[in-house]
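Here the complex is missing a single protein chain, while all its other protein chains stay put.
Moving on to subunit A:
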Amino acid sequence: MFEYAPAPESRSVVSLDSSYGLFIDGAFDPAREGGTFKTVNPASEEVLAEVASAGPEDVDRAVAAARRAFGQWSALPGSERAKYLFRIARIIQERSRELAVLESLDNGKPIRESRDVDLPLVAAHFFYYAGWADKLAYAGFGPDPRPIGVAGQVIPWNFPLLMLAWKIAPALATGNTVVLKPAETTPLSALFFADVCRQAELPPGVVNIVTGAGDTGAYLVAHPDVDKVAFTGSTEVGREIARTVAGTGKRLSLELGGKAANIVFDDAPIDQAVEGIVNGIFFNQGHVCCAGSRLLVQESVAQELLESLKRRMSTLRLGDPLDKNTDIGAINSAAQLARITELTEIGGQEGAERWSPACELPDRGFWFAPTIFTGVTQAHRIAREEIFGPVLSVLTFRTPAEAIEKANNTPYGLSAGVWTEKGSQILAVADKLRAGVVWANTFNKFDPASPFGGYKESGYGREGGRHGLEAYLA
């Protein structure tokens, strides 16, 4: 075999402090209560930094700062706000290497993805919403749409910086101010973003970052002076947030779990479908809420397709996330690894056939080999529950009607994929799928201009595109 020599990206482009405070009112500040916690590199379990854990008083201060800044920020002409957003976007581009390395260090995702997917999209989101800031009157939400106020935003660990961009860019473009809580296991890129805001000379208080675990998020969501709550994460936590917010008059958008169907018809371009399946479930170690974790294959091509898929999976390279040739990085945390392990064991117990390519896992860190389960039915737990890891469940179907029925037979509805060479089939099937995004002959493609969000237990509200503005306009 032609072995590639290790090609690690240098981590010296990022200088990490040993500890980080909260970013409130334009300054870093230790938590007044709540102490600190450590964030680790999931690929090596090495402690990267100590981060402040915000308690209720800290959240109060952050919300108060955002409230003070709101008056001035919302009164600025859209074109002025746009200047700040453009400036932030350009600084992100300039510092993208640093940010990509940091993201891979803290999250465990391959540098190939943080460098080629995450960071370009992060910059694109700021550029895109910068463009909207002075055109809100033409967005279709009335002649004079107004910002809501202070937005409390809670984001997950799978795309720390990208989810930040999805939340902060439209909020600022529409004149809101924000208090954002990044995930406990991946706070570092948000804290670096705070530095980007300072570099862009964003007025103090417009963006505030409070780090901490679930409690911090709960304080933020429940805070009486927060006008709008935006959350991306698990359906379980989403439900809790919906309960908290119910009756308060706060606006709420939720982007939650998924168990997407990736439907392959017998006339599909097989080689590209295999690529799409791989990209659908093994991209970002399967830590993607819209991951194509349920493969529905037409029975007549199932065997052929599975052979191709297994062959392709055998070429996936798992290991050091900072190596440019790595396809599959580390699982984000020990807790997530335990959950993936538990659910896959259930899959085996329920009688599905498990397969992974020969794959050496590093000694340290949190790792899980890419895995597929064949012979899965709708009655298996692995076909119903979101695993949020590199685990694919393969089901079969016989007719288009059956494919649609099975695809929709899930509590979720975030995304779906359709693979066929027949254009009419794509349109007919996509029309009947109850999912926020349907990809045709591709998967996991994102663009700031394209709205994203779910049906059913995958949440409500849309992010991205013109629709994404609506969530931040009164």
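Following the convention adopted for this analysis, a contact is a pair of C-beta atoms (placed from the backbone, for glycine too) under 8 Å apart; a residue touches a chain by one contact, two chains touch by 3 or more; residues count from 1.
Here is the rule we use: contacts and distances are computed from a predicted model.
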item: Protein name, per the UniProt record, of whichever chain is missing from view ("Spore maturation protein", "YtcP2", "Ferredoxin, 2Fe-2S" or "Deoxyribose-phosphate aldolase"); value: "Deoxyribose-phosphate aldolase"
item: Contact with the hidden chain (one of A:98, A:275 or A:402); value: A:275
item: Option touching the unshown chain, where A:74, A:244 or A:325 are the choices; value: A:325
item: Listed residues A:315, A:349 or A:399, member touching the removed chain; value: A:315
item: Identified contact with the non-displayed chain, of A:112, A:125 or A:228; value: A:112
item: Subunit A residues that touch the omitted chain in the full complex; value: 1-5, 7, 112, 116, 267-272, 275-276, 315, 324-325, 421, 441-442
